[in-house]
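One protein chain is absent from this view; the other protein chains keep their places.
The chains carry the letters A, B and C, assigned in the order they are written, with residues numbered from 1 in each.
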Amino acid sequence: MAKKPIQFHLNGSEKAIFVEEGQNLLDVIRRGVGDLTPKYGCGQGTCGTCTVLIDGKPHLSCLTLAETIEGRQVSTTGGLQRGAELHPLQKAFMEGFAAQCGYCTPGMLMAAKALLDKNPNPSRDEVVEAISGNICRCTGYEPIINAILEAAKAGGARRYG
Amino acid sequence: MPVRVETYDRTEDAARALSSSRSARFLGGGTLVMRAVNAGDQSFDTIVRLRDPSFSTIRSEGDGYTVGAGVTMAAVAQSRDLAFLAPVARVVGGPAIRNMATVGGNLFATGNYGDFTVALLALGATVNLAGSSGRGIPIDDFLRDRERHATSLVLSVTVPRPREAGAFRFLKVSRVKPKGVSVMSIATYLPQSGGRVQGARVAYGSMAPHPVRATGVERALDGQALDAAAIDRAAAAATQGLNPPTDAIASGWYRTEVAGVHLKRLLAGERR
Amino acid sequence: MTIEFRKEYFADERDDNLNEIGKPTQRQDALGHVTGRSPFFDDHLFDGLLHIRCVRSPHHHARIRRIDTSEAERMPGVVRIITGRDVPQNLNTLLSLLDFGIDDEPLLSEKKVSYKGEPVAAVVAESERAARDAVAKVRVDWEELPAVFDVEEAVKPGAPVVNDIYPGNLFIYHGKYDHQKLRFGDVEAGFRQADQVIEGRYQMSPIEQAPTETCGAIAAPETNDRYVVYTSTQALFFSLDTTSKLLKTPSNRLHFIGGTVGGGFGGKVDSLHEPLAVLGTMLTGRPCKYIFDREEEMQVGAPRGAERWYIRDGVMNDGRIVARKFIGYFDSGAYTRLSSYAIIKGVGHLPGPYTIPNVYADVYCVFTNRTPATAMRGFGITGVDFAIEAHMDKVAHAVNMDPIELRILNAYRDGDMKAHRRLAKNTALIECCQVAAEKAQWPISQKARQASSLREGGGERAKIPNFTAIDQNGLVTGFTAGNYARKAKRSEPAAPQSLPTQTPRHDSVPVAPRYEQPVRPQHQPAASAPPPPAPPAQTASDARRTRFSSISGLRRR
Partner (left out) sequence: MTIHRGRGFASINYPIGMNLGGDPSQALVHSNPGGKFMVALSSIDLGQGMKSVTRQIAAETLGVPVEDVYVDTADSDTGPHCMGSFASRGTHRVGNAVIQAAQEARAVMLEAAAEELEVDPADLVTDGKGNIHVKGAPSKSITTAEACGAAQFKQGRTVSGRGIFLIPLSEVDPETGEMTPVSCFAHAALIVDIDVDDETGEIDVVEMNSAYELGRALNPRLVEQQLVGGAWMGLSHAAWETTEPYYPERSHGPLDFNTYLMPGPGDIASHHISILERPAPDGPYGGKGPGEMCANPVLPAMVNAVFNAVGVRIDELPITPEKILRGIRANGGAQPQGRRG
């Protein structure tokens, strides 16, 4: 099968890789680059577990044709930390017990990061809207919504990742 | 068959690639095509891409706007010109989907999807295809032969500017909040002249295999003042000539029963 | 959302001063979860990984005339196509590991399919896409058969036979009956004694566990001639032992690693993925991944089975329930999986958390042409609790009583005899009712507010009825019993006397397991009416002593 070379930035570091035709970005990030933080949940665009940021905006990596990200900036949960220090969202998710099985967590974190990056003081409704494309089967959403609001209150989200 | 990706910089090349093969699909935002690729859809083996920036622009033209087929729902929601369409764009998918899903793709969405197209249908948009020398196709006609247009490249849609604020209304009924697929969606464009509705256009989503006009409702409203009696008559005619589908979200019976209720609430400005 | 701990309840039964227990300690896995680094099964990368996709039945019920894989085998990237012939032991039932039930389900069906989506072949290919493309090229010559979907239709004479092992479309309990019985006292006498009889029919829906991580496994050759398997299973040794059995491979050649799973809710017990992944690896010598996509997870992955319950209550005008009768149908789908045991668990739970002197249940595990059912959160209980509590509301309405007071009046208390003939202990239903009412400001009577699980139980309420009406309805012959019927028979493992497994012949009447004409529940004449339940006595019980146990942190009575 023909392969195409692409270059893009993943969490600030430059990646050059061959992609298969028709391959989606999720697969390239996971198997191609080895960043396993975005997860496969449906391949249909209905669960949000594969959410990554492309040029700062949330996208579903499973529905993104990999070669379309040539030259673009991709962010995943793998790049959220600043060194050993957790991002305020990560801290808030821990303190708020907002993760149970942890599978939806990376997608939730990226959806939340996209929100806080453009709106550091969101209302509850804005948080609900921001995670409305992300399925969580464990928590009932409440702890996740609260954790995002707590992270916003703690501030400083923009200084990370 | 493994999938091939063909990328073009010029519209006419992309259009030619698309029209020359029955097994090619045009990649908009990916929400339809990549889903099908992931599912191993055997009905196509070629993805056609276009890298023309004008494909994703919104232009004000005369008494309307020409919205590139590659414009995303997020871009519509942020556009000052298209403020009247922002409430529609905002109820399509979650934020990630809205950063991807395009106006052009929405024209081809089936089942419980395609709510944006419902709005375009009510507004009387025209669909501009590559190679059709500037003459747009009325969206009604486009939707009627949607399958036939699958090998055509949609360049843009032209949306007339609503004649008055408030003439255009939209409602999406969903079982899941804040984001869920449609039980039905309703778009009404009811310009008034001298206190009476002139040229009513009312459209539904999820009430037929593709977005459709509610002609009975339009007849009930045209030439009438938008008062309680007219609204009641419109509600009574809500599903005239329609045979709404049964699917995982709702039965045809239910859609038939509540279409008038939702229409009435939309027209009367009641919010629930 | 608010959470409060009502420490004043049962305080004398606890020592609340422990070092670690009762503390809001951070989860051990929290850091892994928020950094996205918790290792789920698919987070293990293998060079040269192959992908498995199954060819699935488009029909609800069909005979397989022929499977033609020749075109698929020639497709680019295809490494191997597996069919039932390649599976060393191609018939299994999950609970055979515990000697419960008869092998009734192939890993890859060879002769017929009994539900839409049933796998008949598996493609092993270099990429997922190549596997999908090849699946589309496998040609199966199907002969469609009539299908049955409704549990009560399925048990009628002449219904299509879903599962050849159980020709009556019913699981066989204890080698003896086509349903599980519960008999406690005499319900018919109770109905005669009751002021009112209230009936209801309740239907639970099939439900998908829908974990965000779909089910799957990756197998790879390991050193020492073993296989390592990364898996999303909820039950590591269930999956390991099932794989060992199906592949006739000693269990110590299988090294299973899991334990970090993206939600399960019961949907990851069935052990469908591990055997096929290991088989793929055995046949190709390469790492193989078999994972459900979401569509498969939704419709092919086993759901919580639907249940249908009929409840008939005999009730006194003061609200006391004197008889309760259940007829239950579990929709097991095409195969047994875990439904047979869900019924045992459910029957042990009847009649719910209430003390009722006459209880009867017939519960059927029914085979239909739908996706086999399996475990889900609330296994065996959620459906019947829906039925019981919806019914309690009807009873309250019928006797014009507050629904909470009705529950408290009938609630089981410490020392009461339960229908499965064990004494209740450690009960707390009444206190939950009281606290919920108080929180929601739902007024209940002073008597209901003052009731206690600790008082007024036992005594007359601790007695097994003098008379219990028993019957032989639903008797079958031709089956022997396993572990769960040792009281009836202690000898051989569960098996029909001659297994119709090799050549199930759908068009003729199966020979070996023969059923009596299915007998629906009948009224049984009673010798004498048992007494109504003793109403809660008015005197407080004795003060109880407590004993402190240091290691358990409990104060024991």
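Keep in mind that, in the parts below, a residue touches a chain if its C-beta (ideal position, glycine included) is under 8 Å from a C-beta of that chain, and two chains touch if they have at least 3 such contacts.
Keep in mind that what you see is a predicted model, and the values were worked out from it rather than measured.
A.B. asks: When the whole complex is taken into account, which chains on show are touched by the absent chain?
C.D. replies: It touches the following shown chains in the full complex: A, B, C.
A.B. asks: Specify the residue from the set C:Val140, C:Leu429 or C:Ala451 that touches the hidden chain.
C.D. replies: Checking each option in C:Val140, C:Leu429 or C:Ala451, the one touching the absent chain turns out to be C:Leu429.
A.B. asks: Which listed residue, C:Pro353, C:Pro372 or C:Gly415, touches the chain dropped from view?
C.D. replies: Going through C:Pro353, C:Pro372 or C:Gly415 one by one, C:Pro353 is the residue touching the chain not shown.
A.B. asks: Take the complete complex as the reference. Which residues in chain B touch the chain that isn't displayed?
C.D. replies: Residues touching the hidden chain, for chain B, are 112, 175-181, 246-251, 253-254, 257-258, 261-262, 265, 270, 272.
A.B. asks: Which residues does chain A use to touch the chain missing from this display?
C.D. replies: Counting over the whole complex, chain A touches the hidden chain at residues 42, 44, 46-47, 97, 99-103, 125, 128-129, 131-132, 135, 137-145.
The rule is simple: only the chains that are shown with their structure count from here on.
A.B. asks: Work through the pairs of chains, note which ones touch, and then classify the graph as line, ring, star, complete or other.
C.D. replies: It is complete, because no pair of chains fails to touch.
A.B. asks: Approximately how many whole Å separate the CA-defined centres of chain A and chain B?
C.D. replies: Inter-chain centre distance comes to 29 Å.
A.B. asks: Where in chain B do residues touch at least two different other chains?
C.D. replies: Residues 2-3, 37-39.
A.B. asks: Name the residues of chain C that each touch 2 or more other chains.
C.D. replies: Each of 76, 129, 293, 295 in chain C touches at least two other chains.
A.B. asks: Would you tell me which residues of chain B are touching chain A in their complex?
C.D. replies: 2-5, 7, 27, 29-31, 34-35, 37-39, 47, 49, 74, 93-97, 99-100, 178-179
A.B. asks: Give every residue of chain C touching chain B within the complex, in rising order.
C.D. replies: Those residues of chain C that touch chain B are 53, 76, 128-130, 132-133, 135-136, 293, 295.
A.B. asks: Please give the residue numbers of chain A that touch chain C in the complex, ascending.
C.D. replies: For chain A paired with chain C, touching residues are 1, 20, 22, 31, 34, 36-44, 46-47, 49, 76-78, 80-81, 86, 89-91, 93-94, 97, 99-106, 109, 135-138, 142.
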